[in-house]
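Have a look at the structure below, then the notes.
Shown here: the complex without one of its protein chains, the others still in place.
On to chain A.
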């Protein structure tokens, strides 16, 4: 036999059950659209992230042929000059360099690695320029583990040779300075080459004509700008200026992050 307490509990259940049911139904009617909206927003954000990732990967891929053609031109000029010893060394360095390039798929790498690959590229240039080339590379030890999108430094160095130092008579000076500025990393690549900013910018897709997406997609500086923007949004910037002593200075600034992060 059910006791009075048990009976009271059952009656309470019978009375409360439809109240709970009605509240659940009301809740669904009021909040379902909002929940759907939030869900759709999440899907949209996910899709946008995927698109950004795809775009970033595409930009990373584009920088490789840019570098490859420039290096092959360097090697070609060594061959034309019959500098066989340097040519062999250049091919060795290129081989090591390409090994990295095709292995590297991360969206951000450490500065130490980026410097290492840039040094391999510089090795090739040293073979060409010989004692005429003076390179200074300064980087604080604590910044070696900071993250950087791959091929940023290497592309800037490559551009310094292509648009400045190649045409320079006499000593060619390249200065690379990496420092910390508040929460950012500041990278300065300066050369004493001939100043031809217009050609430099055109080549690098920063003039108005080159603003067309297809036009600029293959060019170095614009590629760096877009990758930095994808990674860090408005927190990163790239400036190009002619130095008072002659030559060009490229200044890049981006937030200092010490671990590998998913750019998405």
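Methods note: a residue touches a chain if its C-beta (ideal position, glycine included) is under 8 Å from a C-beta of that chain, and two chains touch if they have at least 3 such contacts; residues count from 1.
What we mean here is this: contacts and distances are computed from a predicted model.
A.B. asks: Refer to UniProt and select, among "Substrate import-associated zinc metallohydrolase lipoprotein", "Cytochrome c oxidase subunit 1", "TonB-dependent Receptor Plug Domain" or "Sodium:solute symporter", the name of the complex member that is left out.
C.D. replies: "Sodium:solute symporter"
A.B. asks: Sort through A:1, A:169 or A:182 and give me the one touching the missing partner chain.
C.D. replies: A:1
A.B. asks: May I ask you to list the residues on chain A that touch the chain which is not drawn?
C.D. replies: 1-2, 4, 6-8, 10-11, 13-15, 17-22, 24-25, 28-29, 32-33, 36
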